[in-house]
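Here it is: the structure, laid out below.
The complex appears here minus one protein chain, its other protein chains still in place.
Up next is chain A:
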Amino acid sequence: MHVVIVGNGVAGTEAALAIRRRLSPQDARITLISEEHPYFFSRTALMYAYMEKMQRRDLEPYEREMYRRQKIERIQNRVVDLDADAHTITLRSGATLSYDRLLLAVGARPRMVPFEGLEKVKDGLVHFVSMQDLDHCERLTWSTEEAVVLGGGLIGVELAESFVHHGLKVSFVVREPYFWPAALAAEEGEIIGEEIRRHGIELIVDQELKTIESDEAGRVSGVGLSDGHHLPAQMLGVAIGVVPNVDWLREVKSSPELGRGIRVDRSFRTSLPDVFAAGDCAEIGADGEVPLLETIWYSAKLQGQRAAGAILGDEVSYTPPIFYNSSKFFGIEYTTVGECVGVPSGTRSLYRRHESRPITQRILFDEAQVRGFSMLGSRWDHTLLQQWVAERRPLSYVREHLHRAQFDVEFGRVDLSKFQEEERTL
């Protein structure tokens, strides 16, 4: 059997490894195709490479030797055509590859909107999701004094932090009234906003980007905001989300069914025979269901592993686990589990705030059980929090056992009794 995997990101690589764990090289030939980088690298660590905390080689989670030992073939090229009847794909180099099973793990690309003046921009506008974006940022940093970051999400903060590290004057433009309302409540958003400002970044909320200005050479020179303000900038970082990287599939000979992403059922099968999709590019759900698009590292990893099972003929029915995520905004760590935003009205919220330090916990619950946790400024064991949600534990139980889920370093655990509490109905 020849399994061809397009995309060597986390979903593609995990799928390849999962297949290899079960089938020897005699039973399965595995080919990984990617244009971006010859080896799997950790996209999540791009900012550390940019900030010189890591070297590029350190971004690779597996030793290069591993591909040789596991007999996983790699091709650095771009797939330009797919013929499902002939079971072949065509590369830009002109070569044609036949497959028995094909996994599309092509990920996502940065979302973009047609800002005014965009057509004149030839340089200075950066995204921050690919290795090429990193090259681009590094090339521009030397000639940049001021930068603007657009978009109130995680990649935006990462980019802003990296810019600050390089001594640029950074303005961070967020459309919403406070930072990241998609995940945080107003109080927490304010704390993060404070942290962002504390690092010398001008955080501009409630503003949209209207125009992009550029000089004669086409290099970004500034931006105009919706309130008429003008910000000078030689670099503009646009981090307003990502969209599944599927446009190229509209032009191939046999195109799988597409929604926002590649439509797959819960076993990662596309509408084409023997073609599967997983990771950021996959839109999961049978007809009539609300399609699921997950763009988180851990989800992509899990999807890659499950898709490998489906490729090998297992009965797979993917259901995402109780939602969890974690991140870090400069020095503040954040863990979220379960439902925290967009909860049904009537849900109760217990908000606990440390007297002097930016440490908070928010627990959402109703009469019967806890529903979600949003923890800021200290470390938590999400598996235990997830377990309490799954076990439908009442608030009283959770409060009594909360200390068990603390995950901070020795000597660093805060005394959970020293928190101001506020309970309210949402």
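The criterion applied here is as follows: a contact is a pair of C-beta atoms (placed from the backbone, for glycine too) under 8 Å apart; a residue touches a chain by one contact, two chains touch by 3 or more; residues count from 1.
Convention: contacts and distances are computed from a predicted model.
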For this session: Quick one: find the hidden chain's UniProt protein name among "Deoxyribose-phosphate aldolase", "Paraquat-inducible protein A", "Fumarate reductase/succinate dehydrogenase flavoprotein subunit" or "4Fe-4S binding protein".
Result: "4Fe-4S binding protein"
Problem set entry | Contact with the hidden chain (one of A:P25, A:P61 or A:P273) | A:P61
Problem set entry | Of A:G7, A:G189, A:G279 or A:G309, the residue in touch with the unshown chain | A:G309
For this session: Would you write out the residues of chain A that touch the absent chain, in ascending order?
Result: 10, 42, 44-45, 48-55, 58-61, 63, 65, 137-138, 141-142, 165-167, 297-298, 301-302, 306, 309-310, 314-319, 321-322, 324, 326-328, 331, 333, 335, 379-384, 386-387, 390-391, 404, 407-412
